[in-house]
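This report concerns only the one structure given below.
The other protein chains are all here in position, but one chain of the complex has been omitted.
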Amino acid sequence: MGQRGLPVNYSRRGVLRTMVAGVSVLSVSALLEACGASAGSGTAGDKGGSAAAGQDSGKPIDLLRVALPGSLSNLYPGQESGILNYYAAAVCLEGLVGVDAQGRIVPALASAVVRKDPKTYVYTLRQNATFHDGSPVTVDDVLYSIQMARDSKVSPSTASYWANLATAAKTGSSEITLTSKTADEAFGWVPGNADALWIAPKAAWEKVNGKIGTASALLVGSGPYKVTSFAPDSHVEFTRNDAWWGTKPKVARIRIDFIADDNTRLLAWQAGKADLALNVPLAASDQWKRSAHSRIVFTPDRSYAGLTFNTSVKPFDDPHVRKAIAYAVNRQAIVRDVLHGHGQVATALSTPEQFGGLWTAEEATRQLAVVPQYDYDLAKAKAELAQSRVPGGFTANITYPSTGPQLGTAALALAADLKKLGITLNVKELAIEQWLAELNKGPALSFMWYFNTTGDPGELATWLLSAGNPAKYTSAKVSGLVAQAAGVTDPARRAMLLIQAQAAQAADVAYAPLWWGQSAVALRDTIGLSGYNSYTMVGNWPGNVYAAT
Amino acid sequence: MRRLPVTIVVSVVILTVVLACAIAGGLIAPHALRQSLYLGSVGAGQAGHLFGTDQLGRDVLQLSVAGARSALAGPVLVALGSMLIGVLMGTVAGYRGGAVDMLAGRYADLLLAMPAILLAIVVAGLLGGGYWIAVGVLVLLFSPSDVRLVRAAVMEQASRPYIESAKVLGIRPRRIMFRHVLPNVFPIIVANVLLNVAFALVALSSLSYLGLGVPPGAADWGRQLADGRQLLGSNPLASIVPGLLIILTATAVNLLGDWISDLLDRKVATR
Partner (left out) sequence: MTLFILRRLGMTVVLLLALSLLVFGLMFAAPGDLARNLLGTKNVTPEALAQIRAQYHLNEPFLEQYWRWLAGAVTGDFGTSIRTGGSVGGMLTSRVGLTAAISGLAFALSVLVGVPAGVAAALRRGSWPDRLLVGVSVVGVSAPGFAVSLILLYVFAVGLGWFPIYGTGSGFLDGLWHLALPSVALALGLGAFVVKLTRAAVLRELDEDYVMFARARGLAPGRVLVIVLRNAAIPIVTSLGLMVGYLFGGTVLIEVTFALPGLGALLEQSVLFKDFPVVQALTVIVAFVISMTALLVDLAYLAIDPRVRARTVRR
């Protein structure tokens, strides 16, 4: 008879989330500018989305029903840090800082931030902020939350982000000073709810021994909404917090249902069971588009997909082999046919939207195009392979996670082209946890599938080009440029250095960028979401929702 | 000779076609794996493709023909292998009872309670995955129910008068078990083997996302089915055709097998 418990494919985590704990550089001027411009509105800005708008009718919305493409077992992102957890936490928990639509740091529970010197940040706590249980937000609560955030038993998934913290101290009745061990632009992000800090009352932490976010004790935060019910892997409900310090959102209640199965979610959408559906699967977008009274909005999600060659292993230690494969990938066809146009051919490691505070996406794309490219040309690929040490071809393996079927299709398309060169590419599918484990073993050829979370253009590039990178790539020139970029505060200069580093790498082809991806949301025609982009959802996104006419 | 029932004729036709594809798939559809990324997934009847194409531009009909072999070979082996274990263990357990019965029962309980996915990923991790490893894992996972079924059926037969008389006659236990009891248990065995072919067809494809079973891109009905789920909007036939083939083959196998088993049973039973 049949066996028990053998399931079929489904996506447990909606999106792969990756974070750099090391050195990342962020523009100091943007940080100061954002602090100076603090208006306490708390909304994530009003630019960036494309067809997301309707006309704001100004009417309040009683209940917003959201369909989430995965399931949450814990509401505290320090414990479970999938990107969907961030979306849910952004609604009810705050950090000292937050993020705006351009990816810049903005005030949250700290009304002002001053960076006294490269390693010292002074936060002034907001005066009128209260928690959902009515108690005021005090410096002690913040310090305790930081302590919990650094504790790897309480926050296993995000504690390592605090590795660079030297001290956290109360320096005034409403003042906190954080000092970092090394001067690091990325540190400005850490005490925020888009990164690694979610502030709850000290008493709440102590009552459950640090295990906030489970179903047994409802989460207490300070955000625009408070949790009224949470059934892990089923749903979570929020009610607006009328004592919140920011601009009151128009939505009174939110209910988020976790519907992991794509087809069920589509059916539920077609039956009118939700007003907003996140992360619509690309492959089914046509079906979603055909649903009544709804529209699908695509936006670049600052994801990078590319090939990684382990340059310390045969045959990929030979630059001719790497170039041959780079010439054999038909990126245009992949973006056009596999992604159905919902993506951009990647010319480099940084995505254009990462330069949000500096350039528009179009300008950034232009700037990034200076990186040398290997356009699809099988003749050139054959010529390169002929010059290599394995002119007759060889066999290679590549794996992809079951949550990223487009990677598998791209791999199969590549395999067909490589066959013409005499290279056999064996493609294997793995569950995401197994795929991550494989990646950590340093395979000869692998996919890099990365979703940027900060607004730092060097987020991925710095990791991939510095010491200890997955391709075992060492180049004095490239690491020199990256190290230089780390110390530069002027955003334009820094961006140029990073692009130069990537151009230098492209000559060596340790990485072959494939595409920059897009995500889609589905909206009911009665709902508008202003300024929808990849940064919106990790900020106060319900604040951007309005009833459309 | 009685007229053959219509359903049996249809089943025979279906199975013959499928077997032909399994054996000669390479001859009938030599270009099944040829891709055309530019074409992508098109619907039925377009660009000369009767059932349309999948996301890599491969013809669904040709792919289905080529996929017959892996769709049949593995499941049949799983069903037979599992029943082999079932017969060997279950007959002895049901007939002898005592310690052997205890052990067989606990073997069954253990395997039934073990999380199948855990066994699958450990085996895949240690032995590298692939089609035949998956077949081996499934044989192991299907065996407990066959053991239990055979044991129950044998237990029931073992207390009957004809077995008593065989014992009194001094016939050796092994002969009693396999020459007297087993033939009377045969119909249940056959019914279950046929059904297991159907279960195994489905199970084999469900292992693919763990790295076991058929690799991506190979021609296999289960693979096509899983990949075709994303194409329900652009070419639903990419999923429907292999799905229907699975259903038709499994049903044909069961109907034909039951009919043959009935025929043999009636001939064997003396009246």
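So that you can tell them apart, the chains are marked A and B in the order they are listed, and the count of residues begins at 1 in each.
Definition applied: a contact is a pair of C-beta atoms (placed from the backbone, for glycine too) under 8 Å apart; a residue touches a chain by one contact, two chains touch by 3 or more.
Source: prediction; values computed, not measured.
Asker: Mind giving the shown chains that are in contact with the missing chain?
Answerer: A, B
Asker: Among A:130, A:160, A:373 or A:426, which residue is in contact with the omitted chain in the full complex?
Answerer: A:160
Asker: Which listed residue (A:62, A:133, A:206 or A:433) would be found touching the missing chain in the intact complex?
Answerer: Checking the options A:62, A:133, A:206 or A:433, the one contacting the hidden chain is A:433.
Asker: For the chain left out of this view, which of B:34, B:106 or B:179 touches it?
Answerer: Missing-chain contact among the listed residues: B:106.
Asker: In the whole complex, not just what's shown, which of B:121, B:138 or B:207 touches the removed chain?
Answerer: Candidates B:121, B:138 or B:207; residue touching the omitted chain: B:121.
Asker: Could I get the residues of subunit A that touch the absent chain, sorted low to high?
Answerer: Per the touch rule, subunit A residues meeting the hidden chain are 1-8, 10, 12, 16-22, 71, 73-74, 76, 79-81, 152-153, 156-157, 159-160, 163, 211, 213-216, 231-235, 257-261, 263-264, 267-268, 270-271, 273, 431-434, 436-440, 450, 463, 468.
Asker: For subunit B, which residues touch the unseen chain?
Answerer: Output for subunit B: 5, 7, 97-98, 102, 105-106, 108-110, 112-115, 117-119, 121-122, 124-126, 145, 148-149, 152-153, 155-156, 158-160, 184, 187-188, 190-192, 194-195, 198-199, 201-202, 225, 229, 239, 243, 246-247, 249-251, 254-255, 258-259, 262, 265, 269.
Everything below uses one rule, namely that only the chains that are shown with their structure count from here on.
Asker: Give every residue of subunit B touching subunit A within the complex, in rising order.
Answerer: Result: residues 35, 37-38, 40, 55-56, 112, 115-117, 120-121, 125, 129, 138, 141-142, 145-146, 192, 195-196, 199, 202-203, 205-211, 215-217, 226-227, 229-234 of subunit B touch subunit A.
Asker: Touching residues of subunit A toward subunit B in the complex: what are they?
Answerer: My answer: residues 1-9, 262-263, 281, 283-284, 286-287, 290, 330, 333-334, 337-338, 399-400, 402, 405, 408-409, 411-413, 415-416, 426-431, 434.
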